[in-house]
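A protein chain is absent from this complex, but the other protein chains hold their places.
All chains are identified by letter, namely A, B and C, in their written order; residue positions are counted from 1 within each chain.
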Amino acid sequence: MADYLPHTDAEVAEMLGFLGLGGLDELFSVVPAALRLAGGLALDAGRSEPDVVGELEALGAQNRPIGRDLVCFAGAGAYDHEVPAVVRALAGRSEFVTAYTPYQAEVAQGVLQAVFEYQTMVARLAGLPVANASLYDGATALVEGLNLATAATGRPRVLLSAGVHPHWRAVAATLARGTGHALEEVPLDDGRTAWASAPQGAPVGAVVVAQPNWLGCLEDLAAARRRADVDGALLVVAADPIAAGVLRAPGSLGADVVVGEGQALGTRLSFGGPYLGLFACAREQVRRLPGRLVGETVDVAGTRGYVTTLRAREQDIRREKATSNVCTNQTLMAVTAAIQLSWLGPEGLREVATRSAQGAHYCLDQLRTAHGVTVTASAPFLREFAVTTTAPAEVVLARLADEGFLGGVAAAALMADEDRSLPPEVRDRTVVVAVTERRTKAEIDGFAAAFAKAAR
Amino acid sequence: MADYLPHTDAEVAEMLGFLGLGGLDELFSVVPAALRLAGGLALDAGRSEPDVVGELEALGAQNRPIGRDLVCFAGAGAYDHEVPAVVRALAGRSEFVTAYTPYQAEVAQGVLQAVFEYQTMVARLAGLPVANASLYDGATALVEGLNLATAATGRPRVLLSAGVHPHWRAVAATLARGTGHALEEVPLDDGRTAWASAPQGAPVGAVVVAQPNWLGCLEDLAAARRRADVDGALLVVAADPIAAGVLRAPGSLGADVVVGEGQALGTRLSFGGPYLGLFACAREQVRRLPGRLVGETVDVAGTRGYVTTLRAREQDIRREKATSNVCTNQTLMAVTAAIQLSWLGPEGLREVATRSAQGAHYCLDQLRTAHGVTVTASAPFLREFAVTTTAPAEVVLARLADEGFLGGVAAAALMADEDRSLPPEVRDRTVVVAVTERRTKAEIDGFAAAFAKAAR
Amino acid sequence: MSAPGGRARSAPLLGRDAEPTIFELSVPGRSACQLRTTGVPATPLDELVDPGLLRTEPVALPEVSERDLVGHVTRLSHRQFSVDLGAYPLGSCTMKYNPKAFDEIAAMPGLADVHPATPAPLSQGWLELLCELERELCEVTGMHAATLQPAAGAAGELTGLLLMRAFHDAHGERRTKVVIPDSAHGTNPASVTLGGYEVVTVPSDGRGLVDVDALRQVLDHDVAGIMLTNPNTLGLFEEEIEEIAAAVHEVGGLLYYDGANLNAIVGVVRPGDMGFDIVHLNLHKTFATPHGGGGPGAGPVAVAERLVEFLPGPRPTRTEDGGVGWTTPPRSIGRLHSWHGNALVLARAHAYLRLHGRDGLRRVAERAVLNANWLRVRLAPTYAPAFDRPCMHEVVLTATALKRASGVRALDVAKRLLEEGFHAPTVYFPLVVDEALMVEPTETESPQTLVALAEAFERIAEEATADPERAHEAPLTTPVRRLDEARAARRVIATEDDRTAAT
Partner (left out) sequence: MSAPGGRARSAPLLGRDAEPTIFELSVPGRSACQLRTTGVPATPLDELVDPGLLRTEPVALPEVSERDLVGHVTRLSHRQFSVDLGAYPLGSCTMKYNPKAFDEIAAMPGLADVHPATPAPLSQGWLELLCELERELCEVTGMHAATLQPAAGAAGELTGLLLMRAFHDAHGERRTKVVIPDSAHGTNPASVTLGGYEVVTVPSDGRGLVDVDALRQVLDHDVAGIMLTNPNTLGLFEEEIEEIAAAVHEVGGLLYYDGANLNAIVGVVRPGDMGFDIVHLNLHKTFATPHGGGGPGAGPVAVAERLVEFLPGPRPTRTEDGGVGWTTPPRSIGRLHSWHGNALVLARAHAYLRLHGRDGLRRVAERAVLNANWLRVRLAPTYAPAFDRPCMHEVVLTATALKRASGVRALDVAKRLLEEGFHAPTVYFPLVVDEALMVEPTETESPQTLVALAEAFERIAEEATADPERAHEAPLTTPVRRLDEARAARRVIATEDDRTAAT
């Protein structure tokens, strides 16, 4: 049967003839003979599409997806929020899915305008004037934020709150090997960043804090801003876009750069990717903005249209002096987010954030009062909180899975060995629990009861 | 939260004001007060979209769909053939799904051309020059065929082979109550229509035979043609479109009208609908064609385009003298079929029919030789055959379901009480088994073994 | 040589070429088909069946790559207008927006992958759904029971007429005639004929309603019944429906309700309460099934108690054990569909009814009627309504004055509207109205869209007086311009083979 290649043997022969070649091998005559694969690749022979679909279904059957059989109370940066059919239907339109980066604007107004609308929404969520066309994910967006801040201030030293997601801090540490940034961690005190205990040293270029932080606690952004002002540093806030629906905008509280993970805006859990890196910044920083930026203009006839703009920042033009090396980004997720946010609207987003918070607080109440589970930190929170268990966290989660719950995330599983953001004694007994607007009271009650049993 | 109505209360008020109305009720002041619903409908209050999606999922969970957990050996007019993702993706494009019948051809070339291509493919499958734009399903297509034939000959008497699907014969009987057609059944002899035993009487207007028939047996169309010629009747053949991939075309064997069920051409089993009524006929009959017909023409600039044509046959123009009352048909399934047939191609369709036949014959061999199951009729067959069991058919099927097989269809479940197409003594112990190209050897072996056990 | 599958000049985004047919894109030996590997012995077919039965040449289907198939069909889709692109005020068709959630419901494996012959114990979810839907539709129509088998409105009509016949037969009566108004939809008379009855047409009066006196004239004991649409196809509510019902019942006739216009009154007033005995519903109009370019639909028929015993079978019915099974009424007219009806369309309707519920359905009717009346009043000065009175969900405007003044006809207005970014209304229907423009905005279009639509209508009228040619030439912006329908009918090219023969 066929694969996806249109050429019939007769056509191949005719084309080879046109090229004066005796066979397909001759197409590669420029490749040193010694290098060419003699036996071919050590892979299985090809198989048909339905065969492969069957194989992937079989692999999927070895996973436990969330749903009726595994009710999701896990978060830690990846959340089970409502995504309606209309968002899937629209974001899945093949014109968006099978287009390349809009290099020919005349035939790319669809993607360009959708990204323009996305930029507007992200900027408004952040409370900042500019947002880019997307980055890979929350962690890499954070690093781009650090790069911008250190470049703007000319100072490689960075104060990084221990409240920032452990994976994000790990990625920042990895990429600092190249940029040479000095990342210094600021510990948490009862769930909030203790700026007073920040390591001393040379003036810093960036102060970084998460809102809410990875334990779900709400930070005092004003305090972070004050710490930044001490050194005249830029304040980079890693903000959750759902929480942004009810919290004061980081921009309005002095953030110079706001980054975030956009998965919650219409993208499925997807085992962690592709997700969406959100990035917004102050106007002064626009020429340091990483990645693509869509701008409005007019065509020769005066009709409104959109193009990618300020391209001189980018790698294809600026090369080694570019503000970032990003090229392919996550445009399809950005388009998805724009559609999801339009579906939500102001009230919908507020409602999602509010109901999630109500569910989370109701859940913690049940765990506490009814079942005597202890919360890890007493700071205020929205849709996520950490509790300390008697049994090791993985054991608790394994037991909960048997009861039909993805019962949260084991803190230790997220933390690198060197991570000190939790006291050693609770590290292995801390579960981070998230509750979204999709969780019913019945699900929460069932979960709380199961958790209490499992946590012992 | 919202429903799908855009109007805000302010807008409603403004519009009412524009109309000089005091309230929405006044919109219905023309409705006699006594008739208006006082208390409103006795239905539950509305619920949100995700709530309803959950309800329908719960209903679906009370069914046993075919798949890994219920391997399908059932047919009887609804088959589990391969439908690739590309067909779903293309036929699901919202431009096709959310369009109405192409009344404004200038903005409906998409549907019109797709239907033109569909008509060509159906005509070629049938071996006849003309095909319409679709009818409801196989049964109603059959009746339209009878209506055409009796109208063309002016004779209401019809010879209907007992090999025609019991449901289709039942529908024909129902609609004959209105048309006054005299349907006379021709019995089967060892799986094939026994024309010699046809009831005597006045000359008939139509002779109707199925290829293959509902027991899977292949009929002798030449014999049917001969019987038709005796009276100068039209020959109507109910042909399976997959079998048509390997069988001689009914048109080439003298069929005047070919009808069929098009579900197998890209439509899911769907608990029986929406399916697709196939209809093709000889050129002399084109002005008697039921339903819509798309024709090619040019626009004022000479550009090729498509329109619905010979509209004077149709109900909206011809009213009580129309050739049929059909208006809404099954266009989306017709478009789906055109895409599926293009995906299959000549070789693909032949391969599907051939592999199905190979699977069916292998399956019967296993049942017979390895397990001593007896076949109901010895006539040749393709992808479907009937076997006679010891235990009652429903019992056999219930047992097979427990083993993970939809083990076929109980003949008795299809037959109306008055149906005599099977001898009374085997009627309740006959199972019609279908095997498609999707069934693996392992599945067939497992099925045969389970069947033998269950059939006792 | 075959046409290039990767060229997109037929996509309006890039150009205005005609799209080649799939056959013109075909290349011998090319294929997209991939099948499962089964391990089943590949015995040559002619060893399995008598070679005399087998074709020697495969069927001449297109031979294309998946890539070219995708290009072709995607380009065709860009040449097609749809509700998802913009407003579609096509009178009598109720082209409302259909929520995407229902597409996903209709694709749920638990519903879409169930074989129609699955034994009842293994398909309880479906049977439960059908039972519930029947109950909901009976409540909405004020009827006693329903069949879900008819595949569309016209099929429902014929079913209803056969029920009428069975009813009268049961009472030993041989009635021969069915009355329909002159404004009736074409399927009504066509169905009457197929039902074995003779059509008796009753005129509309000066108000656009059934002329009750004229009706009384034609009513006698040969009349099996009357088919009415209420609101009728003029978008007007038959105010004297009670008198009509009384008159028809008096001569022993039955009242048939054509439910194509139910969207206007759902949750407000019920056919049963008006005196109707038989009701069909176009689920694809009122209850959220997109029209698919001409189908599928579903046309369930609900009936009053005295007709229940004649309903088609088998029907889903609750059993003692709390489950649902299939039963056939004692004097059933028999089966009307290969299986159980257009099940996935029925599932959408059930979901729509559950979602909107008691109040939501009424809101649908209110907004639909509000939108239509707003357009009526706004456009009355430029396109006089056929009947100047409050309408229901649609309004029949006329281009008569415009035609007199400028020669621009309803058809021209329709074509010009396409250029304005809207689908055209239904034109020249109902037949009783001169230069009819039948506008049905539906409840899902916003006030902003109504204003833009009205402005477009007005612009066209204004322009017509200044430059009538413009409208006659319209549309100029579409991929093809006005098509030669006479030519299409003169020399019918209904297949690729007809073309190649023609050229």
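Everything that follows uses one rule, which is that contacts are C-beta pairs under 8 Å (C-beta built on N, C-alpha and C of every residue); 3 or more make two chains touch, one makes a residue touch a chain.
Keep in mind that what you see is a predicted model, and the values were worked out from it rather than measured.
Across the entire complex, contacts from the unshown chain go to A, B, C.
Screening A:Pro65, A:Pro203 or A:Pro423 for touch with the missing chain picks out A:Pro65.
Along subunit C, the points of touch with the absent chain fall at residues 1-17, 25, 27, 30, 65-68, 70-71, 74-75, 78-82, 84-87, 97, 99-100, 418-422, 444-446, 448-449, 451-453, 477-479. Counting the whole complex, the residues of subunit B in touch with the unshown chain are 1-6, 8-11, 47-51, 54, 84-86, 88-90, 94, 107.
As a convention for this text, only the chains that are shown with their structure count from here on.
Distance between Cα centroids is largest for the pairing of subunit B with A. Distance from the subunit A centre to the subunit C centre is 46 Å, each centre being the mean of its Cα atoms.
Mean C-alpha positions place subunit B and subunit C at a centre distance of 19 Å. Inter-chain centre distance (subunit A to subunit B, centres taken as mean C-alpha positions): 48 Å. Residue positions 1, 49-50, 84-85, 89, 94 of subunit A each touch two or more of the other chains. Multi-chain contact residues, meaning those touching two or more other chains, occur in subunit C at positions 30-37, 66, 70, 74, 99, 101, 103-104.
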